[in-house]
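If you scroll down you'll find the structure; I have some questions about it.
One chain of protein is taken out of this complex; the other chains stay put.
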Amino acid sequence: MSSRFRENIEEALFPPLVALLVALICGDLLIMSYGQSPAIVYRLLLEGTWGNAYGFGQVLYKATTLIFTGLAVSLGIRAGLFNVGAESQLAAGGFLAALLGLALSPSMPGILAVFLCIIAAIIGGAIVGAIPGWLKVRFGAHEVIVTIMLNFIVLALLNYIVAAKLHVPETLHTPEIGNGGLARLESFIPAFHGSAANLTIVVALIAAALTWIYLFKSRRGYEMRAVGLQPEAAEYGGVNVGATWMRAMVLSGAIAGLGGINYVLGYKYYYEEGFAGGSGFLGIAVALVGRNHPLGVVLAALFFATLSQGGLAIHAFVPKQMVEVLQGVVILAVAMSVPEVRAALRRARKPATA
Amino acid sequence: MNPISFLTQMIRIAVPYLFAASGGVIAERSGIISLSLEGYMLTGAFSATLGAHYSGSAWIGVLAGMFGGLIFGLIHAVASIRYRADQVVTGIAINLLAIGVTRFFLKLAFASSSNSPRVAGFGGNINAHGFDNPLLWMGLLVAPVLAFLVYRTPFGLRVRAVGEHPAAASSLGIKTSLVQYVAVAISGILAALGGVFLALDQHQFTDQMTAGRGFIAVAAVIFGRWDPVRAALACLLFAAAETLQIQLQGNQLIPSQFIEMIPYALTIIALAGVVGRAVPPAALGKAAE
Partner (left out) sequence: MTAPPTAMGGRENLAIRMEGIDKTFGSVRANRGASLEVRSGEIHALVGENGAGKSTLMKILGGLQKPDAGQMEVNGRDVTGWSTSDAIAAGIGVVHQHFMLVPTLTVAENIVLGMEPRNGIQFDYAKAVADVQKLSADTGLAVSADSKVSDLSVGEAQRVEILKTLFRGAKILVLDEPTAVLSPPEVRELWAVLRKLRDAGGTIVLITHRLDEVIEISDVITVMRAGQTVDRLQTSDTTPAQIARAMVGRDVVLSSRDEASALGARTEGDDATVGSGFHPSDDMTSAIRVNDLVVMGSRNTRAVDGVTFSIRPGEILGIAGVEGNGQTELIEALAGLRPIASGLMRVNGHDVTAENVSERRDAGVSHIPEDRHRRGLILDYSVADNLVLGLQGDYSRRGILAGTRIEENAQKQIETFDIRPPSKELPARALSGGNQQKVVIAREMGRSFSILLASQPTRGVDVGAIEFIHSQLREARAAGKAVLLISAELKEILALADRVAVMYRGKLTKVMPIESADEETLGEYMTGSRSESAA
């Protein structure tokens, strides 16, 4: 039993470790091409992120959004589906939350208002997730292309609504919500002063825990993973594959939509054009590096958030764009190592012949 | 609205799509998913700018752009074919990588986060409406040339066979991986030329100047059912819609955002099979043996 546990760990951890190694090497090259010393730059990166409270707060803030999108993508993958639409699901969730926030009367108690806005965010993302789900089940339309296309459509639609009807003049955002939102962490922990980190991180961790429970402890989660692993065996086990796909896309969209509250309820208290900022796509990287497991997603989210914030911290020495290069390299490296590691491990441990 | 100006503007808008979609067609016909067209385009645009800047010649820029596209195409090919990585993921990774690399070297070479200095390019004569840009002519020719390649040459036949039934092809001694490598390399070069056109037409590179054109090209490939000529027509259709929106700017008949949506909505409709099925090559996305 312990050897199987070890094998599981190997297959799960090797790819991210490989990726980390590749990222380090690449980082070294890029830093040196700028005439800087990697050691100094890496130290600066760590100091600017985990080394001070403000930086750490920013890391937490960025990681929060990535946890949501990472969970969303990984849930889809567990069901055998590739959700590339987290970007627009995130935006739609944030938008609906902001919309409801505007509509609610300012006299409503803050907690209730926030709660309702959270529900709105979930619904917003779920709707956008349901569309590719339905198209797949009904028409067999591949969810990768549909979600990519839908990203553009939804973002254009939101752009229109805000630009045409709702925006505060001279800006690209909606008016501020009156009821307040999710408190910033700085109000509890003064050290975080100035950072955008807010209570949404708690929601994110709860979401991760709930996702874990759903996937590994619930009946529908059992069925969903079965569909993702061996759809024919799931069918044999009485599982309705189409309904499972639909469920997966709706839940995936819902989680991504929920991520919108980080910005809309926790940071700026309004919806702003482009606030998603690529987090939806980065969620794919987070899911991949996190090996589609809620715990891995949280860790991977922290990793990518650290990279992102770290880029700002080292900006004086190396352009922060280096981080973007590293992101791409890490994703490629992990994607390449997953099948390779699996094949190598399989060769190494041949099954006992009867 | 002047029909001549409409047509010329439409063509100028269509050229990047034509190049990129052609690249997408050949790669996907060979069975490799091509979501990386955006990345190839951006790389091509930047490499061309670098080349034109350091050499002073636009044609060197073109070669540099093609080379950049080739490199990125090969990265995609190695990851997808040799390492059998998930082709959707590698496509997205290439796009992210292109953004990062172009931004990084933009800073490094030109000390700017937003744009390069002005470089040698093509065109610029207002009266010629862009037709003094040789790349424009190339762009118009790319689809028929690709159609010829795919349907009239032995290589094209093999590409089609590998994309539909790789086992059949390899049972006849065809090296399926090699066919796919070549197809993806070509796609990288072609899509990059789309970016080269953009950069050299504007005589400079600006950050993320491709602005999602690569995905419109993907839409064109699918809407055109993976046929070079149909995909080209789709490109023209999408370009026409865009031109319409630009020229009707003042009228505000239909908000611009809805015109933007057209290519994407049409593609979803095509996938759902509402107007006849868009069936991809049968072996698309499956790593060849």
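By letter and in written order, the chains are A and B; residue numbering begins at 1 in each of them.
Rule of thumb we're sticking to: a residue touches a chain if its C-beta (ideal position, glycine included) is under 8 Å from a C-beta of that chain, and two chains touch if they have at least 3 such contacts.
Worth saying up front: this structure is predicted, and the values here are computed from it rather than measured.
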item	value
Contacting the left-out chain in the complete assembly, out of A:V202, A:A233, A:L295 or A:L345	A:A233
Interface with the undisplayed chain - residues on subunit B	152-154, 156-158, 160-161, 164-165, 167-174, 282
Touching residues on subunit A - with respect to the absent chain	1, 4, 213, 217-220, 222-223, 225-226, 229-230, 232-238, 351-354
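Rule of thumb we're sticking to: only the chains that are shown with their structure count from here on.
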item	value
Inter-centroid spacing, subunit B versus subunit A (mean Cα positions, whole Å)	28
Subunit A-touching residues of subunit B, taken from the complex the two chains share	33, 35, 75, 79, 83-86, 88-90, 92-101, 103-104, 106-108, 113, 212, 215, 218-219, 222, 255, 257-258, 260-261, 264-265, 267-268, 271-273, 280, 287
List of subunit A residues in touch with subunit B within their complex	30, 33-34, 82, 84, 135, 138-142, 144-146, 148-150, 152-153, 156-157, 159-160, 163-164, 281, 284-285, 288, 319, 321-329, 331-332, 335-340
